[in-house]
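Complex shown without one protein chain; remaining protein chains in place.
Letters are used for the chains, namely A and B, taken in the order the chains are written, and counting of residues starts over at 1 for each.
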Amino acid sequence: MSENKEHALHIVGPRIYVIVFALLLLGTATTIWASYVDLGILNPIIALGIACSKATLVVLFFMHVKYATKLTKLTIFAGLFLFLALVSMTLSDYISRAWGSW
Amino acid sequence: MSDNSAIAEGVLETAQHEHPAHLRHHFHDVEQQADASNFAMWLFLLTEVMFFGGLFTAYLIYRNWYYPAFVSASHQLSIPLGGFNTLLLITSSFTMAMGVWCAETKRKSGLVLCLILTFILGLGFLGIKAIEYSEKIEKHHVPGFHYSLNSFLDPDSDAAAKAAGDKPLPLDVARHTEIYFSLYFAMTGMHALHMIIGIGILGFMIFRASAGAYTGGHITFVENFGLYWHFVDIIWIFLFPLLYLISRH
Partner (left out) sequence: MSATIVSLPDQSTARIPKMNYLSKENGLLSWLLTGDHKRIAILYLISITFFFFIGGALAGLIRLELLTPQSDLMATDTYNKVFTMHGVVMIFLFLVPSVPATLGNFFIPMMIGAKDLALPKVNLLSWYLYIIGGILVLVTMITGGVDTGWTFTTPLSTHYVNTNVLSTGLAVFIAGFSSIFTGLNFIVTIHKMRAPGMTWFRLPLFVWAHYAASILMVLGTPVLAIAIVLLALERTIGIGVFDPAKGGDPLLFQHLFWFYSHPAVYIMILPGMGVISEVISTFSRKRVFGYTAVAFSSVAIAVFGFFVWAHHMFIMGVSNYAVLVFSLLTMLVAVPSAIKIFNWTFTLYKGSITFETPMLYAFGFVGLFTIGGLTGVFLGTSGTDIHLTETYFIVAHFHFVMVGGMLMAFLSGIHFWWPKMTGRMYPEKISQLAAVVTFIGFNFTFFPQFILGTLGMPRRYASYPPEFQILNVFSTAGATILGVGYLLPVLYLTWSLKYGAIAGNNPWQATGLEWQTQSPPLTENFATMPIMDHEAYDYEWLEKQNQIQQKEVASVG
């Protein structure tokens, strides 16, 4: 009688965790450094990009999603998609207010 | 009264209880139970994504509208403290992941150690948060509680603003820093609340783990809590650059 199928097949080991941990620390250092450099419009893009990469690492490896079922991946995607819809559609109102009447 | 034989031959339930104590009777086997509770945890995390999502939406709108005010206000936050906190939280995610591995590989003392480390790191995070908050309180940067615009109207009077090389803001722009701090406290406060709840559960888990509850093959609780803890870490991964690192040049 086995536990969750994933565990029988994919126990993520310490080696991967250490690598991801190191990458996360590196990402943190990079994003702090980047905020002190004037890159114009790229600053927020880089900051968000690094944050998204770190989050992706945590999701895929710490949260085992790389080895998870399609359903889990679909669930996460649905949540992310709706979050993006909330943000972008609301922001679209605010940004387009400045465009004036027509 | 027996069932209508209209239902095709079903699987007869075994009357004997040859299953682990933790198997709930409405499930066929532990696999289904673990699978279901794991999925349920992910759905719960989705609700958290949408909950924080509202706050991130508000933040993005106002940062767009009041960028200069947000820049100046963010200079009131300490990067060393925030960065160190990020370090603590990422490390706690690492120790939590290691804890799950210990549970999976039935290493009881390893699990207990990892949980204790996660607990301490979490407490450390909250401690530093408390220091940051008390700083804000002292400087009257808490919206609604005698909020003071002095640091922004006259940056030379404020150490942090001076260090960042801020110029004085016009009054109407300076007023918008209150929105920044509203969002700062709402977002970090909500995050801290989730951490407090997590640390509470960690405490409970440390006791149960020492009794061997999670190293006998039934790791669902640890696993699912791990998901929660990593999620709280992810929120902070976004909060840190958005609140602390808007522009430091």
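The working rule: a residue touches a chain if its C-beta (ideal position, glycine included) is under 8 Å from a C-beta of that chain, and two chains touch if they have at least 3 such contacts.
This structure is a prediction, so every number in the text was calculated from the model and none was measured.
Peer 1: Would you indicate which residue among A:Leu25, A:Ile46 or A:Leu86 is in contact with the undisplayed chain?
Peer 2: A:Leu86
Peer 1: Looking at A:Ile11, A:Leu26 or A:Leu71, which makes contact with the chain not pictured?
Peer 2: For the chain that is not drawn, the touching residue is A:Leu71.
Peer 1: Pick from B:Leu87, B:Leu126 or B:Ala186: which residue touches the chain that isn't shown?
Peer 2: Looking across B:Leu87, B:Leu126 or B:Ala186, the contact with the absent chain belongs to B:Ala186.
Peer 1: Just the residue numbers, please: which parts of chain B touch the chain that's not shown?
Peer 2: 1-13, 24-27, 32, 35-37, 39-40, 43-44, 46-48, 50-55, 57-58, 61-62, 65-66, 69, 143-145, 175-176, 178-179, 182-183, 185-186, 190
Peer 1: For chain A, which residues touch the unseen chain?
Peer 2: On the side of chain A, residues 71, 78-79, 82, 85-86, 89-90, 92-94, 96-97, 99, 101-102 touch the unshown chain.
One rule holds in what follows: only the chains that are shown with their structure count from here on.
Peer 1: Find the geometric centre of each of chain A and chain B from their Cα atoms only, then give the gap between the two centres in Å, rounded to an integer.
Peer 2: 14
Peer 1: Which stretch or stretches of chain B touch chain A in the complex?
Peer 2: It is residues 19-20, 29-31, 34-35, 38-39, 42-43, 45-46, 49-50, 53-54, 56-57, 60-61, 64-65, 79, 83, 86-87, 90-91, 93-94, 96-98, 101, 104-105, 217-220, 223, 226-227, 230-231, 233-234, 237-238, 240-242, 245-249 of chain B that touch chain A.
Peer 1: State the interface residues of chain A toward chain B in the complex, per the touch definition above.
Peer 2: Touch residues, chain A against chain B: 1-5, 7, 11-14, 17-18, 20-21, 24-25, 28, 31-32, 34-38, 43, 47-48, 50-51, 54-55, 58-59, 61-63, 71-72, 75-76, 78-80, 82-83, 86-87, 90-91, 94-95.
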